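Note that this complex is displayed minus one protein chain, with the remaining chains in position.
Letters A and B mark the chains in the order given here, with residues in each chain numbered from 1 onward.
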Amino acid sequence: MVVGEQPALAPQVPRRGLLAKALSFDSAAWVALIGAIVVTPFIFGNVGITLAQEILVLALLGVAVDVLHGYAGLPSFGQGAFFGASGYAAGELIYRLGWDNPWQVAVAAVALSALLAAAFGLIALRASALYFLLITFAFGQLLATMASQFQIFQTPGVAGITGITFTEAAPGVEWTSDVVYWITAAVTVTLLAVLTIVLRSPFGFSLLAIQEMRRRMEALGFNTWLLMYVAFVVSGAIAGVGGVLHAYANGIAVPDDLGVVTSAEGLLVILIGGSRRIGGPVLGAAVVVLLQYAASFVLPTRWPLAIGALYVVAAFWTKHGLAGLIVAAKSRATSSGKDQHALTTDVSTLREGGAEADVV
Amino acid sequence: MNRRQDPPVLEVQNLWQRFGGVAALSDVSFSIAAEERVGVIGPNGAGKTTLLNCLMSSPGPHRGRVVFCGRDITNMATHLLVRMGISRSFQLVNIFQSLTVLQNMMLALGGRTPLFPFRALRRFDSDRELRAQAHDALMAVGLAERAQLPARSLAYGEQRRLDLLMALQGAPRLVLLDEPSAGLTREERGKALDLVRAHSQASVLIIDHDLDTVYGIADRIIGLHQGRVIEEGTSAEIQESEVLRRAYFGTVEG
Partner (left out) sequence: MQLVVGGVLNGLSFGFILFLVASGLTITLGLMRTLNLAQGAMYMIGGYIAWALAAHFPGGFWIGLLVSGVVVTGIGLLIDLLIFRQLANDLPGVILGTFGILIILTNVVDWVWNSEPKGPAVPEVLGGSVSILGVHYPVIRLSALAFAGSLALLLWFVQERTRLGSLVKAGVDDSEMAQALGINVALTGRVVFAIAAFVTGLSGAFGQALTGLTTDIGLTTLLLALIVTILGGLGSLEGALVGSIVLGLAQAFGTVWFPEYVAVVPYAIMIVVLAVRPTGLFGKLHTRTG
């Protein structure tokens, strides 16, 4: 190793052949996802649509949680606040202000969730990891309590806001549950794609580096607070999108959407499906929703017990989640798998590396 | 000398730092001129690392002022200080173990670019210009062939040099080094110091237990004991100092 030795070129980004790309988990996941979405209504009918709708919406919540937990290193137990807030915003806009355009309502509702996140983030980010968990928990429950106590958040006779429905989705297209499903599917897939790009960009990378060694990143000149704040607002917005679609599908916004039950589900989805992996949130959401569905057959009145058990089991399965296991299996099968995932795998093992004792 | 007439790069004025009820730094004052290298020595617990942290606002001082190139930077956010041209290394080698050497270097370069995380959407390490820059930087220290290896596979001495190199990017005007020689062999220390010396336009504040390291690079030395400055002078003067010898009594240094 000698100073002055000149290599021929700067090293290139490793090239990936078409087949290699096709074999990578990424493409397979997208194909499977889109395929499942398209095929479900025809094979499983209305039940399938309802379940798939729930899965997609829950996956969005899971992604929101993952942006904070898996990338920024902030375990939030209150993303339900932003999930439910947009549903309530949509409800209020329709019920009290008479808005009738689903797209306008959706945009306004998501904007509101983002604003809420922007405001709350200023407080929440002052906290260390444990405190952050507690504060986000309290925030979600605060909103849930307000929603169930204050008249302004209720339609007469209901503990929530009903009537979240429209006459048409677009000129000539009636507002049906099928239409809502296709809208949900399109929005979810698009959002997942956009996020994949964003999280691999320098932004996502910086977040991961901050999670590993925040002080070092500061010393390198990164404005770590700003990066985490942006992540917080983005997470709130994504949760908001999920929440609006959820409200559209159910036609109602309820206090539980805001509280710990929802927030915990988001965390559950990520831990089961895998953090920082493509398809992790969708896989996790599928497991949670389908298991709940199955449980309702086996234990018609006591199925929450099964959910509780799922939480306990999932708690032990937090290392890699389902998606991680699949990736590992794939890279064992194809030895080239390792190089392709040079960035993804390295990036996701950033978490496991020893972090400075910066977090209380 | 001309250089002494330039305004000092760093002025530390009456710095105090408290942790709980303990005064970690008491009324510390000194200055560093342009292109000057100052060493800080003292027994364990003297407050050397605390001093460094104070200068970088992590955390900032309880009382006192820090002035950098005429600007009051006391308690200014760390990343802003870095942009202004102050850089530091840490006692423990603080490279990203699971990234490649090249990726580490790219991160370091990225940090100097304002709004780096928000400027592009393409994959972090597919930025050709950044890769080339990083690669060039690595060439200067002979780490270019290791560019694609995970940083953790480097020997400790090489990791330290990568660490220092990352801290020296962006032509800082002031470099704060926290125990750069820790864990290195004599030969490795020499290489590490060569790196620092090669960046001659920077003023340096170096903390180290190894007195040879400090003497080898510092023009002037400050002795710290229990949070106070007890001695200041050239390396020759310091070596004669009774005051310091008494402070060091009981510790063996080579």
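The rule we apply is simple: a residue touches a chain if its C-beta (ideal position, glycine included) is under 8 Å from a C-beta of that chain, and two chains touch if they have at least 3 such contacts.
Quick caveat: nothing in here was measured; it's all calculated off a predicted structure.
Interface note: of A:Ala127, A:Ala159 or A:Leu226, the residue touching the hidden chain in the full complex is A:Ala127. Annotation: of A:Trp30, A:Tyr293 or A:Tyr311, A:Tyr311 touches the absent chain (contact as defined above). Checked against the hidden chain, the listed residues A:Gln149, A:Thr176 or A:Thr190 yield one contact partner: A:Gln149. Even with one chain removed from view, subunit A keeps its contact list with that chain: residues 69, 75, 77, 123, 125-131, 133-135, 137-138, 141-142, 145-146, 148-151, 218, 260, 264, 267-268, 271, 302, 304-305, 307-316, 318, 357, 360.
As a convention for this text, only the chains that are shown with their structure count from here on.
With centres set at the average Cα position, the gap from subunit A to subunit B is 40 Å. The touching residues of subunit A, when paired with subunit B in their complex, are 1-3, 5-7, 10-11, 13, 197-198, 200-206, 209, 212-213, 215-225, 227, 342-343, 346-347, 349-350, 352-354, 356. Against subunit A, in their complex, subunit B makes its touches with residues 56, 58, 77-79, 82-83, 87-88, 90, 94, 96-100, 102-103, 107-108, 110-112, 116-128, 131-132, 135, 139-142, 144-145, 147-148, 150, 166-167, 170.
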